[in-house]
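For reference, the structure I am asking about is given below.
The complex appears here without one of its protein chains, the remainder shown in place.
Up next is chain A:
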Amino acid sequence: MSKPQHTPGDVRSKSLVDYLNDENVRAVLYQIIAIGLIILAGWYLVSNTLYNLEQQNISTGYGFLDLEASFEISESMIEYSAQSDYATALMVGLLNTVKVSVLGIVLCTIIGTIFGVARLSSNWIVRKLATVYVETFRNIPVLLQLFFWYALIPGAFPHPRDALEPLPGVLLTSRGMYMPVPVADNAYTLMGVAAIIALVAIYFIRKWAVKRQDATGQTFPMLLVGLGIFVGLVFLAYLAGGAPTEMSMPELKGFNIRGGYNISPEFMAVLIGLTVYTSTYVAEVVRSGIQAVPNGQWEAADSLGIKRSVALRKVILPQSMRVAIPPLTNQYLNLTKNSSLAVAVGYPDLVSVSNTTMNQTGQAIEAISIFMSIYLGLSLLTSLFMNWFNKKMALVER
């Protein structure tokens, strides 16, 4: 705070003007004023809204969540009927959003990586095809792509009466895809538990093997043993559960198909649309990641007589991952947020269910606040996970 022009002998007390001329005082003052203005604006908006709602006799609060929803949802991962409450309905929407987002993220990563590598292929046709794919689907708005896929599926496939059967038990119709599923049985729960136990066991065995290798240099056939434990335990659980073989097969009953597992055209349209659109961005991220690795790394591997595929897997991709993970996180977040466009083709995602809830209850602010905080939460979770992953992959630099 001391000013150089004040000599030690200067005993004159500081006036208000002196204080206002002080850089530090001014910096704090500006911030106080800015925060004050924001609070004022927020208070104005909230009090105004509350006043208006009161004038229109609209009650506020989240009490409506316990009321009966009394609307059907076409597909749900949990038990739901029109008699369920709004909270359950929103949960169904959330799960549908998570389902399409998680599947989309996994698929767009796989497809994007393939096309990203293909864009760098030495084969002219492969390279050009990948470029056309990326440039086409990247430059068409994702909403239009959803409409396209949703129009294509009912149009391209026949009525359930004449369902296509590409594989035994798998039916393709204008009402989506049907496939056989095992009839629910306790054995499957047992198998799930066995799988978790196997994974925990493998984790600890791996830890032990790495420790032993560090100490003695002895290697351990981890892949073989791990696979053995996993498959063995799960199969034992299957046998212990009585080895059920009953399957629910999709069959034409009347005008529609009953039984089996149905993948709706809405879900397919959303999943394909989001996956295709986002995979083009992932492809570009992967391509830039690979190109960020110096050419010398390829040459060094070349000079050692290492195959290019091995060099890509062992040398280039691990290094490009470090460059690619942060922009990849952005694409995952975009896909999750873009899944809210599902409302346009009638897939009952969180926004779609929230819309219905809003229309029926009139609790617009509450419903919007719920889905906004859920999307924020989902995005933050994705970010947290990717940051952790990035740290794990990051270079240890001194």
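Here is the rule we go by: contacts are C-beta pairs under 8 Å (C-beta built on N, C-alpha and C of every residue); 3 or more make two chains touch, one makes a residue touch a chain; residues count from 1.
Definition applied: contacts and distances are computed from a predicted model.
Between the names "Organic solvent ABC transporter", "Putative electron transport protein YccM", "ATPase" or "DNA-binding protein", the one given in UniProt for the chain missing from this structure view is "Organic solvent ABC transporter". Only one residue from A:V25, A:V315, A:A344 or A:M386 touches the chain missing from this view: A:V315. Only one of A:N256, A:Q297 or A:N330 touches the absent chain when the whole complex is considered: A:Q297.
Listed here are the chain A residues that touch the chain not shown: 214, 217-219, 294, 296-297, 299-306, 310, 314-315, 318-319, 395-398.
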